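What you see is the complex with one protein chain gone and the rest in place.
Chains: A, B and C, in written order; residue numbering restarts at 1 for each.
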Amino acid sequence: MTPRRVFSALWSILPLVISLVAVGAILIPIFLESTPWPVEARNHLEDQGVAESGAQNLVSAVYLGYRAFDTLGETIVLLVAVSGTIGIIARAKGALAKGFDREDKGSPVPAVALAAGTTSLSAPPPRLRRAKTRTDLLEVVTGKLGPVVLVFGFYVMLYGHLSPGGGFQGGVVIASGIVFLALGGKEGASTRLTEAGVLARLEAMAFFFLVLAAFLGMFMGSGFFTNFLAGVGLPSVGFIILLNIIIGLKVGAGIGFMGIAMLSRVEGAKGEEVNHD
Amino acid sequence: MSPDRFIFGVVMLPLLGAAIAFIAKAFGRDRWTKGLEYLGAFVGLGLPWVVMVATLPLVLEGGALEGVVGLWNPAVGIFYRFDGLAWMVNLLGFSVAGAAWIYSLGSGPKGPAFTAVFLIQTSALAATSMTADIFNLFVCLEVMGIASYVLIASSDKPGSFLAAFSYLMVSGTAMVFFLLGIYGFYRLTGYLSYQGIATGLASLPNFGGVTGILSLALITAAVAIRVAIMPLYGWLPDSHALAPHPVSAVLSGVLIKTPLFALSRVLLLLPLGAQAGELMGYAGAITALVAVVIALAQKDSKRLLAYHTVSQIGYVVAAWGAAIAVGVHTSLGALLMAGAFLHALFHALFKGLLFLSVGTATDTAGERNVYQLRGAGRILGRAGERFPVTTLTFFVAALAITAMPPMNGFASKTFLTYGLKGTWQYSLLFAASLGTMASFIKLSRIFWPPKKSTLTEPVETNPDKPMDPVHPARKIAQGLLALACIGTGLGAPALFALTTELFSSGPRAAGTTLGALARAPQLYSVDTLQTTLWILIGGIMVFLGAGTPWGSGLLRVVRERPRSFRGLFVSFSLGVAGLSAWLLFI
Amino acid sequence: MIERIALFVLFLLGFAVIVGHKNVVKKIFGLNIINNAAVILFVLEGAKVGNQAPILTTGAAVAGAAAGSAGGSGGAVAGAVAQMSGEVTPVALAPAAGTVDSACAAIAEASGAGPGAAAGLTGDLAGNVAEGANSLANLGAFSVVDPVPQALMLTAIVIGVCITALALALAFRLYKATGTFDIDEMYRRIHHEP
Partner (left out) sequence: MILLFLVVLIVLSAYSVFTRDLLHGVIALSAVSLVSALLFYILQAPDVAITEAAVGAGVSTVVFVWAIRSTERKKRQ
């Protein structure tokens, strides 16, 4: 190695070293800060959390009660991410249905020539691995396991106020149950739950009800995102259960939808199912 | 119903509209889809105006709606505050988003999915403007961010995917730093609301020491990424240049300013916030000049506009930082803040208009290169535009951005620079004005008649090519924005008075008098008109200078400077480090 | 201390990958790693104030919550603690509570306007505080960790995964367009398009 090459190697990692040193110097005091952890919020929740929210699981109380607005934002992030991911994947196939419908056909923008993706740039189209991804064993096991996983997902979702878990976690389990059903389903005998259209509708409705649940407080309770169920005489924990169910269905449908979209892309054969909704 | 019940309408109505649009997408039957989508857009972009009008009296009285979301216990709940600042930011957001959505009917991506994501972004803007909780700010910024990545990628070009990816990576990383900043503050004070953190820090010896300062630096830098000031602007030009036109309009017009004004709430409350604002103001002044030089060097018309966004946001940040540094409760601070806000508002209008009208012209002509395209007005005429709406609206916007009276840009730049007179930032901003003038003379060449000698003009060589007619929705949106540019220009003094009035209700300012504000700057005086004349002459000189071999060589060097993904992160690290060092050692 | 240094190392590793590695999928790995480090830091430190998971399963809290979920609403909680409220006054409780300063009393007061009030707890300020004192009495033996950081981190984890999914979708499209995962190569191929 000539000194020149050593120098150029050093030169090329110089930006990395600079940024690491800068970031490290800033972050180390924050990581090593050792003031005692504040306990005001903890004490308050320990004393009054159950009375105020109705949930024994204090994390659920914070997540869906005190700071439910954050959770709404998080759900929206998930919604946009799923919708955007599916849109980006779907358009890769040249299909327009699921993502943004581009209708400016024939417009003379030169950039449209670039838009076709694989065509313009000098990339060899990568070969899809067409190994047999479905075996009989896989079908039998996932097909039988799917309903069990679904039931477990509903359990996690419904008991989030008492035990660890909740709408989001339950929703993810439900989504994996849906994907299992989709993997195990025999041709022609699949349940409606694994159809992309049904999932998209379920997700849209659940999102609508989530917004509605936040809204109802404005009219029935005393303000946005208030526990309006308590205002009409239902137990106050009902609000958290309601949000758990809505979020669980929304997350389950959304992630399940994304999983099926990705699955059908890898398998190639069932790809169109996602797109002609 | 009392206002504090329905005030969240500005956040929730766009969300409801988005939900309706998602339902339209999921249950798509051809006839109903469009109807539901338009209903969603009306609910999301139209109805919030009712809330805005209903809260105006309260806000005008200097009042603010504040409390805890959902009336949960304040020990853990999320605080919000809807005051004059939030009202103004919402005004900015809903006006530009409405016009851009109408424009999107005529071009670019559309359909219920686009409408839904667009509405979610608008809702995130409203939420960002009124939250008073640091973790909620984090969530709002993430929602805003993810919606904008998706929208940028929706133009379906490889370049836009790369732009969206770079933006995602750099701002996703910055948001993790933001999270660490939240950690620092929560660990020190035990609160997440701005007010709680401020009181908590004030009670600590030395304001929480190094950790407090560094947490502030991390949060400020992560927001500054979104605002795109000097070391941290690298992601912006590609994404704004390659996004669909209506998305570019909203990204440039609204999306990069909302975090700035949300940040001002944090900085005005926290100790050392004034110093952080001061440094950002300096960076803003430098940004204004540097970005305009790069803009002057660009070939692509939309990229030129994107660099202008960086430059104009530099103006806003320069005045904003100076206002934070002196505090908005002082009369100078209120003047500067009002100037900064008005420029942000007016820039949203005229830059939105520029993106839309240049977008229409370049789409119709099929050419985006400033050096190639000529006679865009005639091409548009051939495409069926009898009345030259696009040409006229382009020139309205160009006059506005170059600060020619009586357009709104003239008014806001006058107000903005008035408070900075005599400082070194003022001279930088003046020099940037010359560059702006020069680059818009350059850009306006796309509307000049073609030279006889050039045969490169694509449409002239192919006169039989069928032209797509310009969609009426585009013209309506452009017309609305142009009227807004002229109208706000004429009504600027009244707006300025209103803005200063509204800012007087900002945090910490309660109870202080603003009597000194009577001396608001005279808009049309010999002095200001003289400055305008100098800018005009100087701008023409710069334009001619850029045309000389020496000038164009220099611009080519600027245009072809190396850019890389890694550079984004190196400049981010250096930016955070610089801010921290400034706060630690000042 | 040494645990946090380890987390710091983990964070720096992730950041170095984001900045330095050429492969975009590895960069997304890096984003995951730094997010994970921040989440662990929050939870780790938030867990230092207690020794129990923040799920109340013993004492008056359970009775109250069980009654609440059974349909008795918060009113049952109020009833359960009402008998105590006769004997102890809030003023007497505040010093007795030890770790709870006067802020706690103020919070309890504020809670009168919260959802608890709507649930039928109005006027049971004394009851609230009495219940507070009851669980605080056991503080030495049993106290929960701070649930707030955990709730925040749930949000942060989910947002992190959403960002990851979107980034991967974009990386996939970029791969289809350029045929490479090398970021510099991507810049070169896309920005030097004729």
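Here is the rule we use: contacts are C-beta pairs under 8 Å (C-beta built on N, C-alpha and C of every residue); 3 or more make two chains touch, one makes a residue touch a chain.
The shown structure was predicted, so the numbers you read here are calculated from the model rather than taken from an experiment.
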Omitted chain - touching chains that are shown: A, C
Listed residues A:Ser19, A:Asn43 or A:Ser60, member touching the removed chain: A:Ser60
Hidden partner interface residues of chain C, rising order: 2-3, 6-7, 9-10, 13-14, 17, 21, 23, 25-26, 29-30, 32-33, 36, 39-40, 43-44, 46-47, 50-55, 144-145, 150-151, 153-154, 157-158, 161, 164-165, 168-169, 171-172, 175-176, 181
For chain A, the residues touching the chain missing from this view: 57, 59-60, 63, 85, 126, 128-129, 156, 164-166, 168-169, 172-173, 175-176, 179, 255, 258-259, 262-263, 265-266
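Note that only the chains that are shown with their structure count from here on.
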Pairwise touch network: line, ring, star, complete, or other: complete
Between A-C and B-C, the pair with more C-beta contacts: A-C
Averaged-CA centre spacing for the pair chain C and chain A, given as whole angstrom: 19
Numbers and ranges of chain A residues touching at least 2 other chains: 15-16, 19-20, 23, 27, 37, 39-41, 44-45, 48, 52, 62, 65, 67, 70, 73-74, 77, 80-81, 84, 88, 91, 114, 117, 120-121, 221-222, 226-227
Residues within chain C bordering two or more other chains: 15, 19-20, 41, 45, 107, 111, 114-115, 148, 152, 155, 159, 162-163, 166, 170, 173, 177-178, 190, 193
Residue ranges of chain A touching chain C (in the complex, touch as defined): 13, 15-16, 19-20, 23-24, 27-28, 31-32, 34, 37, 39-59, 61-63, 65, 67, 70-71, 73-74, 77-78, 80-82, 84-85, 88-89, 91-92, 114, 117-118, 120-126, 161-164, 168, 221-222, 226-227, 230-231, 233-237, 258
Of chain C, residues touching chain B in the complex: 15, 18-20, 24, 27-28, 31, 34-35, 38, 41-42, 45, 107, 110-111, 113-115, 148-149, 152, 155-156, 159, 162-163, 166-167, 170-171, 173-174, 177-178, 183-184, 186-187, 190-191, 193
For the chain B and chain C complex, residues of the former touching the latter: 70-76, 135, 139, 142, 146, 149-150, 153, 158-159, 161-162, 164-165, 168-169, 172-173, 176, 179-180, 182-183, 186-187, 192, 563-566, 569-570, 573
